[in-house]
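Some chains omitted; the rest stay in position.
The chains carry the letters A and B, assigned in the order they are written, with residues numbered from 1 in each.
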(Lines give C-alpha, C1' and ligand atoms only; values in the text may rest on other atoms or scores of the structure.)
Protein backbone atom coordinates (compact mmCIF):
# COMPACT_ATOMS: atom_id res chain seq x y z
CA UNK A 1 0.00 0.00 0.00
CA UNK A 2 2.76 2.43 0.96
CA UNK A 3 4.77 2.26 -2.27
CA UNK A 4 8.36 3.38 -2.38
CA UNK A 5 9.89 4.65 -5.61
CA UNK A 6 13.42 5.39 -6.73
CA UNK A 7 14.15 8.20 -9.13
CA UNK A 8 16.96 8.09 -11.65
CA UNK A 9 18.01 10.65 -14.23
CA UNK A 10 18.38 9.68 -17.91
CA UNK A 11 19.36 11.79 -20.93
CA UNK A 12 17.86 10.66 -24.22
CA UNK A 13 18.46 12.13 -27.65
CA UNK A 14 16.86 12.13 -31.08
CA UNK A 15 17.55 13.93 -34.36
CA UNK A 16 13.78 14.17 -34.96
CA UNK A 17 11.93 15.69 -32.05
CA UNK A 18 11.74 16.41 -28.33
CA UNK A 19 9.00 13.76 -27.95
CA UNK A 20 11.19 11.11 -29.56
CA UNK A 21 14.16 12.00 -27.31
CA UNK A 22 11.89 11.42 -24.29
CA UNK A 23 10.66 8.10 -25.74
CA UNK A 24 14.25 6.99 -26.38
CA UNK A 25 15.23 7.79 -22.77
CA UNK A 26 12.26 5.81 -21.42
CA UNK A 27 12.89 2.87 -23.76
CA UNK A 28 16.54 2.63 -22.70
CA UNK A 29 15.66 2.96 -19.01
CA UNK A 30 13.13 0.16 -19.43
CA UNK A 31 15.87 -2.16 -20.69
CA UNK A 32 17.35 -2.37 -17.19
CA UNK A 33 14.68 -1.07 -14.79
CA UNK A 34 11.37 -2.71 -14.01
CA UNK A 35 8.15 -1.02 -12.83
CA UNK A 36 8.80 2.42 -14.33
CA UNK A 37 5.79 4.49 -13.39
CA UNK A 38 6.31 8.12 -14.31
CA UNK A 39 8.81 10.65 -15.66
CA UNK A 40 9.47 14.38 -15.52
CA UNK A 41 11.36 16.41 -18.14
CA UNK A 42 13.93 18.63 -16.39
CA UNK A 43 16.06 19.95 -19.27
CA UNK A 44 15.69 20.33 -23.05
CA UNK A 45 18.94 20.96 -24.86
CA UNK A 46 20.45 20.04 -28.21
CA UNK A 47 23.42 20.15 -30.54
CA UNK A 48 23.74 22.15 -33.74
CA UNK A 49 25.99 21.36 -36.68
CA UNK A 50 26.29 23.47 -39.85
CA UNK A 51 23.45 25.66 -38.65
CA UNK A 52 20.83 22.92 -38.20
CA UNK A 53 19.80 20.84 -35.19
CA UNK A 54 21.81 17.61 -35.10
CA UNK A 55 19.79 16.20 -32.25
CA UNK A 56 17.58 17.17 -29.33
CA UNK A 57 18.87 16.01 -25.93
CA UNK A 58 16.32 15.76 -23.13
CA UNK A 59 16.95 15.02 -19.45
CA UNK A 60 14.17 13.06 -17.73
CA UNK A 61 13.78 12.02 -14.14
CA UNK A 62 12.33 8.51 -14.17
CA UNK A 63 10.48 7.05 -11.18
CA UNK A 64 10.20 3.28 -10.71
CA UNK A 65 8.54 1.30 -7.95
CA UNK A 66 10.77 -0.68 -5.63
CA UNK A 67 9.50 -4.12 -4.83
CA UNK A 68 8.55 -5.01 -1.30
CA UNK B 1 -6.23 50.22 -22.34
CA UNK B 2 -4.92 48.98 -19.00
CA UNK B 3 -5.93 45.35 -19.39
CA UNK B 4 -6.14 43.06 -16.39
CA UNK B 5 -5.61 39.31 -16.82
CA UNK B 6 -6.21 36.34 -14.59
CA UNK B 7 -3.93 33.32 -14.70
CA UNK B 8 -5.13 29.80 -14.07
CA UNK B 9 -3.20 26.55 -14.13
CA UNK B 10 -4.39 23.61 -16.25
CA UNK B 11 -2.89 20.14 -16.72
CA UNK B 12 -3.56 18.54 -20.10
CA UNK B 13 -2.56 15.09 -21.26
CA UNK B 14 -2.15 13.18 -24.51
CA UNK B 15 -0.84 9.74 -25.45
CA UNK B 16 0.66 11.23 -28.63
CA UNK B 17 2.84 14.23 -27.96
CA UNK B 18 3.75 17.16 -25.72
CA UNK B 19 2.26 19.57 -28.28
CA UNK B 20 -1.06 17.74 -28.22
CA UNK B 21 -1.15 17.73 -24.41
CA UNK B 22 -0.78 21.52 -24.52
CA UNK B 23 -3.51 21.82 -27.17
CA UNK B 24 -5.84 19.63 -25.07
CA UNK B 25 -5.26 21.82 -22.01
CA UNK B 26 -6.04 24.99 -23.99
CA UNK B 27 -9.11 23.45 -25.64
CA UNK B 28 -10.55 22.42 -22.29
CA UNK B 29 -9.78 25.80 -20.72
CA UNK B 30 -11.55 27.49 -23.64
CA UNK B 31 -14.73 25.54 -22.88
CA UNK B 32 -15.30 27.63 -19.74
CA UNK B 33 -13.04 30.70 -20.04
CA UNK B 34 -13.37 33.51 -22.56
CA UNK B 35 -10.62 35.77 -23.89
CA UNK B 36 -7.69 33.39 -23.37
CA UNK B 37 -4.67 35.28 -24.58
CA UNK B 38 -1.47 33.38 -23.79
CA UNK B 39 -0.04 30.34 -21.99
CA UNK B 40 3.23 29.21 -20.44
CA UNK B 41 4.34 25.59 -20.01
CA UNK B 42 5.60 25.08 -16.45
CA UNK B 43 5.97 21.30 -16.17
CA UNK B 44 6.29 18.35 -18.57
CA UNK B 45 5.67 14.97 -16.98
CA UNK B 46 4.15 11.69 -18.04
CA UNK B 47 3.10 8.19 -17.08
CA UNK B 48 4.73 4.95 -18.20
CA UNK B 49 3.06 1.54 -18.42
CA UNK B 50 4.78 -1.67 -19.50
CA UNK B 51 7.88 0.30 -20.42
CA UNK B 52 6.26 2.73 -22.87
CA UNK B 53 4.80 6.21 -22.42
CA UNK B 54 1.09 5.97 -21.65
CA UNK B 55 0.58 9.71 -21.89
CA UNK B 56 2.39 13.02 -21.62
CA UNK B 57 1.02 15.36 -18.95
CA UNK B 58 1.77 19.05 -19.33
CA UNK B 59 1.03 21.86 -16.87
CA UNK B 60 0.24 25.20 -18.49
CA UNK B 61 -0.46 28.57 -16.95
CA UNK B 62 -3.23 30.16 -18.98
CA UNK B 63 -3.82 33.92 -19.04
CA UNK B 64 -7.21 35.35 -19.93
CA UNK B 65 -8.39 38.96 -20.11
CA UNK B 66 -10.92 40.09 -17.54
CA UNK B 67 -13.66 42.22 -18.92
CA UNK B 68 -14.09 45.82 -17.83
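Just a few scattered comments:
The rule we apply is simple: a residue touches a chain if its C-beta (ideal position, glycine included) is under 8 Å from a C-beta of that chain, and two chains touch if they have at least 3 such contacts.
From a predicted model like this one, the values you see are computed outputs, not experimental measurements.
Here 2 copies of the chain are placed, and the complete complex recorded in this file has 12 of them.
Throughout what follows, only the chains that are shown with their structure count from here on.
Separating the CA-averaged centres of chain A and chain B is a span of 22 Å.
Every residue of chain B that touches chain A in the complex is listed here, in rising order: 17-19, 43-48, 51-53, 56.
Interface of chain A with chain B (complex): residues 18-19, 22-23, 26-27, 30, 36-41, 62.
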